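Sharing a structure, written as structure tokens. Questions coming.
Just one protein chain is left out here, and the rest sit where they should.
Note that the chains take the letters A, B and C in the order they are written out, and that residue 1 is the start of every chain.
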Amino acid sequence: MNDIQILIDELVKFRDARNWDQFHNTKDLALALSIEAAELNELFLWKTTEESELVDQAKLKEELADVFAYALLLAGKHGLDVKEIVLEKIKKNGEKYPVEKSKGTAKKYNEL
Amino acid sequence: MNDIQILIDELVKFRDARNWDQFHNTKDLALALSIEAAELNELFLWKTTEESELVDQAKLKEELADVFAYALLLAGKHGLDVKEIVLEKIKKNGEKYPVEKSKGTAKKYNEL
Amino acid sequence: MNDIQILIDELVKFRDARNWDQFHNTKDLALALSIEAAELNELFLWKTTEESELVDQAKLKEELADVFAYALLLAGKHGLDVKEIVLEKIKKNGEKYPVEKSKGTAKKYNEL
Partner (left out) sequence: MNDIQILIDELVKFRDARNWDQFHNTKDLALALSIEAAELNELFLWKTTEESELVDQAKLKEELADVFAYALLLAGKHGLDVKEIVLEKIKKNGEKYPVEKSKGTAKKYNEL
């Protein structure tokens, strides 16, 4: 079994042992994800770009793990194959951001 | 090679082909992640919990893939092993939320 | 002097007494705002719509005040007249969402 499925299974096991499935609806899982993303961002608040690179690794691990946890639970709930959806998105982005037009610029595709 | 590393490698390849490494500092990657998380949440805005379960799967795939993309790029940039950090976090959460105390309640650990 | 300006002045006074102007650049103020918005949302996480209406008023006041504080600091920093920009936005939204088309539906303007 691949690592992504192992993680989803562990997260579901953790959830089910606590009867938390009742709270884990799609809308609240997405909300939880964005709250964890904000906690991740708080590590960099009022810090320069350079200071942010030196973020405390223990804190980064914890906050990033929380983000992954809710993203994986969402994928699991909807039977999505994480590898497949990310590879598909990369392909799609390759069409929106062709190398020759997007090289070295951070412009959005609709401004290229 | 495991699936998570395959995805990180593809994302880095995509980034480097466009010389986007210059923009992908830690602080902005985290910011990008939270913006994508907000776009994911927008799929559920003004929708009931029940309606949210019936979310358009194509849109869900795209928004969730964007979230994973930035989370994976962050993990890759800091050399973090996604499997390891998520398993560690599950273990830690198991201590914060022991089954007997947290079963069936959505209370935060500091209110249990 | 109007209430909005009084609040901006008080916030600036608080900031300047602590020499925090050096941290309060536009990008970080916006980031702070979104982190406070996430803390506000955390009050409703795992809660039903009905439960959310009964939110602890003391907590709601605190989190909403934080959101206003950063929004007001941003407006102050860029010399924006809050009353004017909100009234302008209402007018603009009136054109995007004409009553006859948008009555009773939560659809986005581009789906009306």
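The rule is short, and it goes like this: a contact is a pair of C-beta atoms (placed from the backbone, for glycine too) under 8 Å apart; a residue touches a chain by one contact, two chains touch by 3 or more.
Keep in mind that this is a model prediction, so the values were computed, not measured.
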| item | value |
| --- | --- |
| Chains on display which the left-out chain touches in the complete complex | A, B, C |
| Positions on subunit B contacted by the hidden chain, ascending | 23, 28, 31-32, 34-35, 37-39, 41-42, 44-46 |
| Those residues of subunit A which, in the complete complex, touch the missing chain | 31, 34, 45-49, 106 |
| Subunit C residues that touch the omitted chain in the full complex | 2-4, 6-7, 10-11, 14, 17-20, 22-23, 25-28, 30-31, 33-34, 37-38, 40-41, 43-44, 47, 49, 52-53, 55, 57, 60-62, 64-69, 71-72, 74-75, 78, 80, 82-83, 85-90, 92-94, 97, 99, 102-104, 106 |
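Operating definition for what follows: only the chains that are shown with their structure count from here on.
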| item | value |
| --- | --- |
| Centre-to-centre distance between subunit C and subunit B (centres being mean Cα positions), rounded to whole Å | 26 |
| Rounded Å distance between subunit A and subunit B, as computed from the means of their C-alpha atoms | 2 |
| Contacts with two or more other chains, residues of subunit A listed in rising order | 23, 28, 31, 34, 37-38, 41, 44 |
